[in-house]
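Note that this complex is displayed minus one protein chain, with the remaining chains in position.
Chain IDs A, B and C follow the sequence of writing; residue 1 opens each chain.
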Amino acid sequence: MNVPTFTVSTEDVLARFTHIRKQTLALCAGLSGEDLQVQSMPDASPGKWHLAHTTWFFEQFVLGHDPAYRSPNPEWHYLFNSYYESVGPMHARPQRGLLSRPTLDDIRNYRTRVDEMVSERLVRGVDATLAARIELGLHHEQQHQELLLTDIKHALWCNPLRPAYRQAPVKSESRSVSMRFLPGRQGPLDIGHDGDGFAYDNETPRHTTWLPAHALANRLVTNAEYLAFVRDGGYQEAGLWLSDGWATVQRDGWQHPLYWQEDLSSEFTLAGVRALDPHAPVCHISYFEADAFARWAGARLPTEAEWEDAAARLPINGNFQDNMRFHPNAVPPGEGLLQMYGDVWEWTASPYVSYPGFKPLPGALGEYNGKFMNGQWVLRGGSCATPRDHIRASYRNFFPPHARWQFAGIRLGQDR
Amino acid sequence: MNVPTFTVSTEDVLARFTHIRKQTLALCAGLSGEDLQVQSMPDASPGKWHLAHTTWFFEQFVLGHDPAYRSPNPEWHYLFNSYYESVGPMHARPQRGLLSRPTLDDIRNYRTRVDEMVSERLVRGVDATLAARIELGLHHEQQHQELLLTDIKHALWCNPLRPAYRQAPVKSESRSVSMRFLPGRQGPLDIGHDGDGFAYDNETPRHTTWLPAHALANRLVTNAEYLAFVRDGGYQEAGLWLSDGWATVQRDGWQHPLYWQEDLSSEFTLAGVRALDPHAPVCHISYFEADAFARWAGARLPTEAEWEDAAARLPINGNFQDNMRFHPNAVPPGEGLLQMYGDVWEWTASPYVSYPGFKPLPGALGEYNGKFMNGQWVLRGGSCATPRDHIRASYRNFFPPHARWQFAGIRLGQDR
Amino acid sequence: MNVPTFTVSTEDVLARFTHIRKQTLALCAGLSGEDLQVQSMPDASPGKWHLAHTTWFFEQFVLGHDPAYRSPNPEWHYLFNSYYESVGPMHARPQRGLLSRPTLDDIRNYRTRVDEMVSERLVRGVDATLAARIELGLHHEQQHQELLLTDIKHALWCNPLRPAYRQAPVKSESRSVSMRFLPGRQGPLDIGHDGDGFAYDNETPRHTTWLPAHALANRLVTNAEYLAFVRDGGYQEAGLWLSDGWATVQRDGWQHPLYWQEDLSSEFTLAGVRALDPHAPVCHISYFEADAFARWAGARLPTEAEWEDAAARLPINGNFQDNMRFHPNAVPPGEGLLQMYGDVWEWTASPYVSYPGFKPLPGALGEYNGKFMNGQWVLRGGSCATPRDHIRASYRNFFPPHARWQFAGIRLGQDR
Partner (left out) sequence: MNVPTFTVSTEDVLARFTHIRKQTLALCAGLSGEDLQVQSMPDASPGKWHLAHTTWFFEQFVLGHDPAYRSPNPEWHYLFNSYYESVGPMHARPQRGLLSRPTLDDIRNYRTRVDEMVSERLVRGVDATLAARIELGLHHEQQHQELLLTDIKHALWCNPLRPAYRQAPVKSESRSVSMRFLPGRQGPLDIGHDGDGFAYDNETPRHTTWLPAHALANRLVTNAEYLAFVRDGGYQEAGLWLSDGWATVQRDGWQHPLYWQEDLSSEFTLAGVRALDPHAPVCHISYFEADAFARWAGARLPTEAEWEDAAARLPINGNFQDNMRFHPNAVPPGEGLLQMYGDVWEWTASPYVSYPGFKPLPGALGEYNGKFMNGQWVLRGGSCATPRDHIRASYRNFFPPHARWQFAGIRLGQDR
């Protein structure tokens, strides 16, 4: 099996394994078994399912790598396989919320047991293949940490009581920073993973692409700017929207971003309903809304190549999950491209397709990314729910154009 | 307000109140907050919701009868109102399973608080109107006890692990009892509640109806008999079915009763998967199936008037919730009409409509029964999930013709 | 085969056959092949399909009665069988509008050919069984004449141009007639077909039922009366509606009868959009609306037995298809029960179920009526689209409670 391998010390991996697995549980602190049972829509999963599925991933692809391994709960395989058709059939996704058994306690024990066995394997020493699979499992776990946060946010929002996940300090007052467009590089340029450290298969191979003359906005679009679009009748003007977007606006009655309240001055956050910070990045919008806003603003969304070429030369700093704030921050003053990492995922004008010469991972792990290359758009840069050590310039996230429950926002681009 | 009043001692009511409210909680013993969170289909409700809604009923219609009453949780009113349009809007039924808050603990406290206040009212003394409302609340609670059991059964069945609600002793061997048809009375006869004790409004007024020459089977249809229908191709023969029933069979792929396993020799019960007892009554079938079976058997279903006229002369004995077996029993040997009460609700050939001269209760309580008089069929006699003191000869239960998750079975009737 | 037989002369049958078959085509005069191709909803059928299906009925059940008969178009059997499962599979109902072939000309030729062969059989002489089947085919044809009119009305109404089927003279001014309640008979009374002439199986057997003390309104509810209900907020008041009715009102946005325009002063008719006649009977309403109106008016709908017992003593006069007006008329002044026959079908409070001792016709013709005995309500009396010689006191029409495209209205009843 040719999962890309790279040299890491077993000790480092064990430390990372321990840390990341604990962090997932830490994100559940304060949530009851009932909270973690709820599945608020087919796109979301119960928190409990996330806890089990990420554990199953290690059991299936790390422990199960040893042909002698026997799972103590073989009947759970069916329940916690997400979409790996090549390892067998699976429980229907929209019905994950019906699984009251195994209980949260059962699943916590499952995590402990698998963690012990994986740790033991690590202590005994693992070869490069297994190390790479463990690394993949950890990145997989981090993706589910973010989904756990966005799914629980959606579930709590569906409750008319609008309960908070966690209290958070009210932010000090924020200030406005002017939007400016900074020119990007033009001509043949290489993008994609450069081979240094972990990457998903969909970031490879590194390859040449041609960048046209263009510029990127120095910061994210703010709530105040998006509110101007709303107030200008943006949601009533068909001409601003893609045809599918307009149909969605009409059918679902969209009038503003997902978690804004009807007063257009407050929004639901993981800390409950809060006043809208005019200078914070607009968040929880779909590709359709990002695209319509850009058209209204006389601009466009950046392509993923434009974004990556710029981001690759910046340090990975920003407002990440590690801050435990779970909400985007108003931009701090600064020069150059700001907020490229963290805060909100940035919708790009690039459909999610394969890079030239793309080869998915062999076997079941090849189902991780490649089979989703239809009908989705690429997002870049990570969010306030992404762990800092999970993101990189070449990282390609992807969601369908109507998806709004992720921490997704807008950076504008321009032709030059 | 003219809820029918009847003389009961306050002490009796208090004892009943205490007993019935405790029994609801007793039925939840062994179920986790997660189990009680699940809503497996729009027709079902989470166990937690049943606990809260029955409490809300007392708060709304008993405590709230006092204009000075102030609910400590006025925002829960919206969540736990089921369908009483005249007391305000309500949470959408299919989304009851999304309410992880209030938590199970919150709701247990809510029960305690309301129980204390109602008990206090009872000790202080209540007038006939309030006594009648408390009585109605207790019957309402008992209905929800049955729904709690059928809803949790459905939820556990949706789990591929098919977990048991509670272990139960395996039944001793059962024996066959021949089916015989016993003639009923003919001519003008009165049915409906005769004014002695509690009844729902839909059982009134007592009125004359005309019974044709007919007979009723001495016992319920058994699993063995129903299996013969299945094996004879009953589910493949359009001519046996009502048109809507045949469409349902085709669309939903019905091949056997709801909880039978594909091997046709075992079934899911509240004690987990068990061998099918050939002599036990067939259970968890729809009106469509009951009707098709009767046609196949060259018989018909009894009308509710035929059933009631016969039942009214029998003592109320049978296999009820009180047995804590939660599954129908094979018929014990005996003379006359057997199994008329308990075991399974018996589908009748009577659509659920009002009796001549029917007047619903005034105010919001008038929404209890009357507004459902469309598209449903009457069932009679109670089941193994019904409390013994909840049922009576005039009791009219009703469900749509496709509903299968109730403990519902078949008694045959005949023209004479 | 035991279709009820009765003595008729061959000459009479031939004359009726010729007349009724011609009348179906006469109703299509002025409609193009395109008009007759349209299927505006799954409940409706294209006019062309009605022309073919009624012909298929004679081919299948009359010509096909001769085992030597060979259809020249055996492949049409599949297309024009409506719902007779026992004679083979059939084209899916919602896709009848896709059949551009056979063409209208082909189907006209098909009618001619079958008509000739049936006429020839009649001239040669038929036995009682065949005579009864021909009679059944003629009544069947007359039912489809009414459906052809209601289906084309719906199709034309779906066209934003709101084209007329046929021009009609504007009615002279109508006058108001007071509504009075006339007492009905009480006690054990017989209803059902009395054996004199043709009847469908669902009208049999004649049997005893018990009529409570009651009264019937002397005339139908008018547009003016229904408008008062609309203006009084009838469509906004949940308490007036059955639960399923209220759900339908909310989901489909009902605010007034089907063909009323939003101005509440005009309506779409088969003669195009016309001013609403305040004194004409309200029409094109569902059972849900009839029931809600009755509740609002402090009355109820009559049962079918109450209606039949009264109607059986009246002559069959009224505004029928024969008038070629295709719209209900304001009531003329008069004594006693007015408008019992014709104008609009009258919704009753009786679910459509079998009479005690009901036996469906044997064989495929047994699918005509019996299998629809679920979820529908009985209507009585015929309409302005019913041929006068098609109706009788014992005639039971039936539709689901939400159906509005038939000429259906309201007569009020009362308990006494």
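Keep in mind that, in the parts below, a contact is a pair of C-beta atoms (placed from the backbone, for glycine too) under 8 Å apart; a residue touches a chain by one contact, two chains touch by 3 or more.
Bear in mind the structure is a predicted one, so any value in this text is a computation, not a measurement.
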| item | value |
| --- | --- |
| Displayed chains contacting the withheld chain | A, C |
| Residue touching the undisplayed chain, where the options are C:E11, C:E34 or C:E116 | C:E34 |
| Residue, one of A:P94, A:P183 or A:G357, that touches the chain absent here | A:G357 |
| Of A:L14, A:L63, A:L242 or A:A312, the residue in touch with the unshown chain | A:L242 |
| Positions on chain A where the hidden chain makes contact | 83, 85-86, 188, 207-210, 212, 214, 238-239, 241-246, 287-288, 349-351, 353-354, 356-357, 366-367, 371-375, 401, 415 |
| On chain C, residues whose C-beta touches the chain left out of the figure | 32-38, 40, 48, 75, 78-79, 91, 95, 97-104, 155-156, 158-161, 163 |
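We adopt the following convention: only the chains that are shown with their structure count from here on.
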| item | value |
| --- | --- |
| Touching chain B and also chain C, the following chains | none |
| Chain nearest the overall Cα centroid | B |
| Chain whose average C-alpha position is farthest from chain B's own | A |
| Centre-to-centre distance between chain C and chain B (centres being mean Cα positions), rounded to whole Å | 37 |
| Distance from chain C to chain A - Cα centre to Cα centre, in angstrom | 59 |
| Distance from chain B to chain A - Cα centre to Cα centre, in angstrom | 47 |
| Residue numbers of chain B (touch at least two other chains) | none |
